[in-house]
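After this line comes chain A, so read on.
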Amino acid sequence: MNKRSLIGEFTKGLIEENATFKMAIGLCPTLAVTTSLVNGFWMGVAVVFVLTFSNVFVSILRKVTPDQIRIPVFVILIATPVVIVELVMKAYLPAMYQILGIFVSLIVVNCIVIARAEAFAYKNSLLRSAFDGLGIGAGFMIDLMLIGAVREFLGTGTITVGSVVLPPKPLFEPMSVMLTPPGGFITLGVLMTVLNIVFQRAAAKKAKTVS
Partner candidate 1 sequence: MQFISILLAGVLTSNFIFMQYLGLCAFVGISEQFETAIGMSGAVIFVMTFASTVAALFEQFVLVPFGLEYLRTIAYILVIATFVQLVEIFLKKTAPSLYKALGIYLPLITTNCAVLGAAMLNVKNNYGILWGTVNGLAGALGWSLAIVIFAGIRERWKFIDIPEVLKGFPLALISTGLMSLGFLGFSGLFKTLLK
Partner candidate 2 sequence: MVKAKRGSGGVAVPDKKELSGRMPIEDAGIPAELTLFLSQHIGAPSKPLVNAGDEVKRGQKIAEAQGAVSACLHAPTSGKVKAIEPRYQPVLGRVVDAIVIVPDGEHALYEGVAPVGDDLQAISQEKVREVVRESGLVGLGGAAFPTAVKLEHPPGKKIDTYLLNGVECEPYLTADQKLMEESAAGVVFGFRALMKGAGVEKGIICIEDNKPDAIKAMEEASKPYPELEVAVLSHRYPRGGEKQLIEAVLGREVPPPPGLPLDVGVIVSNVGTAYALATALKTGLPLVERIVSVTGEGVARPANLRALIGTPVSYLIDRVGGFSSSPGKVILGGPMMGVSIRDTEVSIVKGTSGVLVLPREAVETEPVLPCIRCGKCVEACPIRLLPVWIAAYAENDFMEDAEKMRAMDCIECGACSYVCPSRRPLTQSIRLAKAHIAAKRRAAAKK
């Protein structure tokens, strides 16, 4: 396999190896915190931070970690940045910390983070791992924001970022169901289907131009 450029390690996480829509991992927070765009954004930030640092730590220690106990080691290496994120959020974004609730702590068992540690950082250099973490994290953040935006728009009729409300007035009667669990599951299911179609079309187009 050809080694990707560092930029490539970053961009692959956006679409090609997108956590939610391609790999379908880390589903719990994907649904639990995506009732609005902003929630999705902050959760995404937390994941980017954890993922980057856990990847870096794992990569640094990859040579000295015995194979048999690597999973427990990973867990500790992941838990460290998680605790940092928790403490920082609690201190500076207490309201957001309340909303995201236990799901910030649960990043520690998020399959994305463990999967990247196991499948990538454990086998790659520090820099590469850092970019991989950033990329996968960024992809995940985009996913969360996308789902959050869709649910917020349908569920409240508007999208609120800070003091900006768009559209200023709901154009239709908001469907509160979109903010509830059923709405979350169905939104994600439908979004996945739609993106599958998009990916499929893109792949078909690519195959056509190549041939």
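For anyone wondering why these and not others, all candidates are chains of the complex that A comes from, given by their letters.
Basically, a residue touches a chain if its C-beta (ideal position, glycine included) is under 8 Å from a C-beta of that chain, and two chains touch if they have at least 3 such contacts; residues count from 1.
Everything quoted here is computed from the prediction, not taken from an experiment.
Only one of 1 or 2 makes contact with chain A in this complex, and that is candidate 1.
The part of chain A that touches candidate 1 in the complex is made up of residues 24-29, 31-32, 71-72, 75-76, 79-80, 82-83, 86-87, 101-102, 105-106, 108-111, 114, 180-186, 188-190, 192-193, 196-197, 200.
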